[in-house]
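Note that this complex is displayed minus one protein chain, with the remaining chains in position.
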Amino acid sequence: MQPELNIVALVSVGQHPKSGRARRAEQDARAVELGLRLSGEKVQVLHAGDVAEESLRSYAGMGLKQLRVLQQSAGADASLALGDYLSEHQPDIVLTGVRAESGESSGMTPYLLAEKLGWPLVTRIADIAKIENGEAEILQALPRGQRRAIKVRLPFVASVDNAAEAPRQSAYGPGRRAQLEPLPWVEAADEVRASFDEAPARKRPKRLKMVKAKTAAERFKAATAKSQGGGGRIMKDEPPREQAQAIFDLLLEEGVLR
Amino acid sequence: MSQFDVLFQPLKINKLTIRNRVVSTAHAEVYATDGGMTTDRYVKYYEEKAKGGCGLCICGGSSVVSIDSPQSWWSSVNLSTDRIIPHFQNLADAVHKHGGKIMIQITHMGRRSRWDGENWVNLMSPSGIREPVHRATCKTIEEEEIWRIIGDFAKAAVRAKEGGLDGVELSAVHQHMIDQFWSPRVNKRTDQWGGTFENRMRFGLEVAKAVREAVGPDFVVGMRITGDEFHPDGLNHDDMKQIAKYYDDTGLIDYFGVVGSGCDTHNTLANVIPNMSYPPEPFLHLAAGIKEVVTVPVIHAQNIKDPNQAKRILEAGYVDFVGMTRAHIADPHLIAKIKMDQVDQIRQCVGANYCIDRQYMGLDVLCIQNAATSREYMGMPHIIEKTEGPIRNVVVIGGGPGGMEAARVAAERGHKVTLVEKAEELGGQITIAAKAPQRDQMAGITRWLAMELERLGVDLRLGTEANADMIRDLKPDVCILATGGRPFLDQNPHWGAEEGLVVSSWDILNGTVEPGKNVLIYDTICEFSGMSAADYLSSKGSMVELVTDDIKPGVGIGGTTFPTYYRSLYEKEVIMSSDLLLEKVYREGDKLVAVLENEYTGQQEERVVDQIVVENGTRPNEELYYELKGESRNKGQIDNETLFASKPQPILSEAGDGMILWRLGDCVSQRNTHAAIYDALRLCKDL
Amino acid sequence: MILDWLLPVLLLSVLALALAGAVRRVSLWRAGQPSPVNIISGLMAMPRRYLVDLHHVVERDKYMSNTHVATAGGFVLSLVLILLVHLFGIESKLLAWALLASSVLMFVGATFVYKRRKNPPSRLSKGPWMRLPKSLLVFSATFFIITLPAAGILPEGFGGWVLALILAAGVVWGLGEMVFGMTWGGPMKHAFAGALHLAFHRRPERFGGGRSTGLKPVDLDAPVLGVQKPTDFKWNQLLGFDACVQCGKCEAMCPAFAAGQPLNPKKLIQDMVIGLAGGTDAKFAGSPYPGIELGNAKGGPDSTITEGLVNPDTLWSCTTCRACVEECPMMIEHVDAIVDMRRFLTLEKGNTPGKGAEVLDNLIATDNPNGFEPGSRMNWAADQNLKVMSEVKEADVLFWVSDGAFDMRSQRILRAFVKLLKAANVDFAVLGDEERDSGDVARRLGDDATFQSLAKRNVAVMNQYRFKRIVTTDPHAFHVLKNEYGDFGGHYEVLHHTTFINELVKEGRIQLGAHKGGTVTYHDPCYLGRYNGEYESPRELLAALGIQVAEMERSGFRSRCCGGGGGAPITDIPGERRIADMRMEDANATGAELVAVGCQQCTAMLEGVVEPRPEVKDIAELVADVLVESAEPASRKRDELAVEVA
Partner (left out) sequence: MSDIIRRDPRAEWIARNRLHPLHAEMAAPVAETRGPSGLIRKNPHAVGFIGPNGIKRIDRMGGNSAAVGMRRGAKSAQQVELPLHKVESPDFYVVAVVDMVGGRLTGHDKDVLGQAHKLIRGAEGNGAVMAVVFGEHKEEAFDKAGVDRLLHLTGSEFDGYCPEQKVANLVEIEKQYQPRYWLFPDSINGGNELGCRLAARLGERPATQAWQVDRETSVCRGSGGLQDITRATPRLLLLAEECADQIDETRHEVLAVELDTRPSIINRLQDCGQVAVDPNSVSLAEAEFILSAGNGIRDWEQFHKAAEVLGATEGASRVAVDDGYMPRFRQVGATGTWVTARVYVAVGISGAVQHMQGIGQCDKVVAVNTDAGCDMVKRADLSVIGDSQKVLEQLIELARDYRQGGAENAA
């Protein structure tokens, strides 16, 4: 833990996928968790929105003494206020989630902030392994459960992936008692968003086999054919070593051997 | 809840809540006897599914609304008379009692039937074009008849409603009357019933209107349609989307069932009930395409047999309900087993299509592996109760399907069971059958049995050849011989089996004999083994001629299975010759010469080949039986009267010393898998 | 004679010291939180509580009961008489004789105590407790001899100074242990603290045959939620800890202890004593928490309990089965204390172990512990045509479905019960999607905030409708609705389904056939039995099925928990074995082929035991299996009939 670090974790209002109830957002809570582990209670948790939002208490319940809220009205573009605040306060690290659970969910916030601050952005991080001499060693989450190590100098912005350590339990008592500090802040209406038309998501099944064949017989064949590649290389009489070598070469070529 | 949650989300069709997403879709049961009435057997068959948890049963595939759509060929349900109403009440009560819902498919089959019997009707179709599968000639339907049949639909629907059923499904699939009007393939009319899209839709629309008018807004009226006829001159997927949307827009239809493929040729018919050679859910894309354009729920069946598969389809949202019809024939307790977390105990359909192939022969639907299905009325149990009588020492010799089923049932009864099998693995002839191309899933029959035997703790002795002494040492109370048979190659000594001139289909499929280059297969049985051997050999590159003395190769194989064999054999240029007897085989140099004789002219001809395979069925392995027969209490006899009445064998309640000896399956005489399994079940269920 | 003046001096000074000790002890208790009690009526009720209620518990062990009557009775009588005879010097042969008799009685009792202590069972604490029988013998013998002259049996001044010296030593020993030790912390402390504990018990309802098992609500606006340090307990809870006699009956009954999880209720209470007085557990002379060595625990009135005194795992091992409470002869409330401390861990520290945090999050976000869609609560009953309260507004019976609605196994129990309700033509309705988790698990996990939120919302929903009774198949919900919703304005008559079915059978509203099959045993769910005293209805019902229950050795109020209560499967503290396995062994010992239960949690736990094992079925399922359906033509009630299988 490096309490001298000045870390800001940005949090938004999440949404439970089944009940739709407001809650702490999974990724944002992971950002707070990472912040807590890196700099303990000194981590600053920041929200742009309404201080009266109950679900903010569930972030506070992770052991925060206070949570800072840049007061914004419903239709405002929070990234502007956040960027403004951060350029003023110049922290060492800004942690965010990857994508919000409510609203546009564009995932642009970390990018806009990094651009505005002129800092590097590390996306989808799973952990910050070490911070030394102003340089952080970061583990980035890749598809298929893989990880990549990245080094970056402070200050930087990072978006925290679901692969990061799960957030600690939110305790009711401290959550109640934490101070939610409202800060009146500049705000700008999000004009573009005002033009959005929102509706419950339509179910979108994944595409099945596409049978474009023209004739009935071809459509019929395409529908009933087993999946077959055809034209693969067949090694029949080579000694096992040679056969194994061929497989091995393919594995190397495809880059799955690590 | 479980990983299969998505299956158990109730969904409404119109105002009717279906408790889960699994449907037994309409199929011809061939149980409605007595002029098309739903009998006790019929009711019990559906009651079992409802008891097992099935959400919705749509019964009575192709049940007729009019007296001039013959029903007797398939013993389908006859809705053209009020006599059906009380029968429906029994059926509805039986299903509702268990929380299930039941609807019936109603139709007028038009030309898709046979005229030669029952009332000797003139079949009808929009333009009088002959139907090839039934060899059905027909007349062109007249305006008056059209309106009368529309009325018949409405009356039939009212009868279903009065009988307490939950809905009706209009069959507009399989080229019945409604889709005969739709399809330009057979509708060449130029009046208001043909030609333009609107005109072709008219008959179905009038039916829907009349039915809705008659049954009111809340009664479920569904429609089963095809997703693509796969005929060059038929309706394609885009046509069907247009049609589905047209009917959906009327608001008269509460759901659509979608079936891939047309049905009026032998080849397309095989698609409708895809056998084991097909990939899973081959036509789902067609149903999903229909779902894109309609607003009501969509049901899709066709090769959905496994809970994981069903879950995947439903989770992805391709359709709203999955039809698991054959899956329910194989195991009507499918849903209950999912709920009881016994997924591994589901007797899964393997797609052998014994059920549907019997149906196409006008025989009652039975399951190749589950002998209790559709015999519920006889007291054949799906769930074997533990015995309340003495615990017996049961020894089963032979680990083929019959022996395994006997061991399973005896073990479920709570007896101490030992199963002895000569080979290193269980399965018997099924193992051989599963080696053929496209037939690997046959092994699922015995794999399930093997898992059950494991679960039930049966003492398995594999790789052990039983003999009389060994059996005596085991001191069985009951000894069941299921030792099977062996290829019958010595029926005609001129075949030269002894000199090794001919080999059996088992030798080929087992791989004990290398495939020849130029092979003649002589098949007197005309069922699976010969066709499989031909398929196997040709897939290995052999040049094959398949000869039979019967009227065509594979003639004993049913309507949904021979086409897939034919597809494969023709593609590999297998020559199929019929009406030729194998007279004699002799060697000439390094070649073999087969002498064939034409059944009808007596004329002989020869083939020069390098391998001759004879498929002539099996002879029983009965040596052990005759050795033990004398010392058994019952002299090996089974009391047929009680057996056929599905009652306990009298010997079981008689006092006496020594073992009871029974034999079953091919070690008595050659029959089939179902016969062996049925004998095992009915003998052992009261053990 | 030296004793003539020494004895009164000794008596007086010991009494004085004892008084000082008492004042000190009381001040330790008073450091706890206020808890209003009626001092006068409490003290008035004390003798009866002692002689009747407590005696009921002690009498379960006849040997100890008689021994205690003799020893304690002899002692109390002796002490009174000693004061009269030897302090106040009332010269009465009669009194002296009486004193002789009482000391003999005490001596005889003490002999039995001595005998018991010769080879004591492991549950008993050793250490000073091994001294006690000797002290008792010395005390009674000494005063017997000293009193002989007063009774005129021996002459004054017999025996000379040697004997006098010995007797004086005996007096010092005896009085020191029995009177001084009573308030300063020897084994005899139990008499003093125990008596006051009975007088000021936090659950006075328990006396006189009553029952009080509901947890008390947390004031969510308090500065600290739950118990962090000993002084956060109510003062009379602290007093209660001091009443412990370390008899270890709780330890012997505790399922977690037997499973080798780090919990020993006796040790826990003793740790609380250490906490309230300050010190370490080095001198604790009983069994430790399994897997945790003695000597490392340190505590004080104002130290955080879970940091040094008690490992949180100890608290999370508890299944809240109340077996300890039920067995405790001093009527100590272990479960209250444990949950109080859990409340601190959950509400203040956010340290609910295992899947606890996830379950609580789910309860908050979806009102059910597994995070299922709140709107899918009625999916199980899609084929049941149940009346829903929001539509009918009124019914005789409200069927509280509970979260079993989401579980395939429990659904079978629910269906079986519905089948019976329908067969009996009961006018019932369910809350449907308006029902929420009862809050039981949240509360046992210490999250009283979530519990209260659920309870309040459930009460608000139920109070919109009219019904006479609530019936549920879930003993946990049953307990919470019946005993814990009162604090939030929910006062209902709540019945467990076995009670209700039993009523139906007795009224002849359902006809039953006979159960087929072998031996059946019955497992009492803790929240039905010990929590609510319902032992008979399930057994009567089974008898009505023609089943003769092969009782397990531990049944009825001594039933062993299945391991499923108190959120234990969620916190999942490792032990050496699983509680459910032990319970299944209990069942196996009866030779049963079937275990009848009345709780879906028990069903889940017992069915989780690997096969081969007896089958597990809820009584509702057993009854539904043999239900004789009326001969009415089925068509009449089409759609109303239930479903038994899927």
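Just so it is clear, A, B and C label the chains in written order, and each chain counts residues from 1 on its own.
One rule holds in what follows: a contact is a pair of C-beta atoms (placed from the backbone, for glycine too) under 8 Å apart; a residue touches a chain by one contact, two chains touch by 3 or more.
As the structure is a prediction and not an experimental result, all values here were calculated from the model.
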Chains shown that the absent chain touches, full complex: A, B
Residue, one of A:A9, A:V32, A:V69 or A:L139, that touches the chain absent here: A:L139
Full-complex contact with the absent chain, from A:K65, A:H89 or A:R147: A:R147
Given A:H47, A:R124 or A:R219, the one touching the chain that is not displayed: A:R124
Contact set of chain A toward the excluded chain (per top definition): 14-15, 17, 20, 99-108, 111-112, 114-115, 120-124, 137, 139-140, 142-153, 156, 192, 195-202, 204, 206-207, 210, 212, 226-230, 232-236, 240-241, 243-248, 250-251, 254-258
Residues of chain B (touch criterion as defined above) contacting the omitted chain: 276-281, 305-306, 308-309, 312, 344, 440-441, 443, 447, 450-451, 454, 518, 539-540, 543, 545, 573, 575, 577, 588, 593, 595, 604-608
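Everything below uses one rule, namely that only the chains that are shown with their structure count from here on.
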Higher-contact pair (C-beta pairs counted), A-B versus B-C: B-C
Residues of chain C engaged with two or more neighbouring chains: 372
In the complex with chain B, residue positions of chain A that touch it: 203-206, 208-211, 215-217, 219-220, 223-227
Complex contacts: residues of chain B adjacent to chain C: 1-2, 8-10, 17-20, 51-53, 89, 92-93, 96-100, 164, 333, 335-336, 339-341, 388
Chain A to chain C touching residues, read off their complex: 16, 18-19, 21, 23, 61-63, 168-174, 176
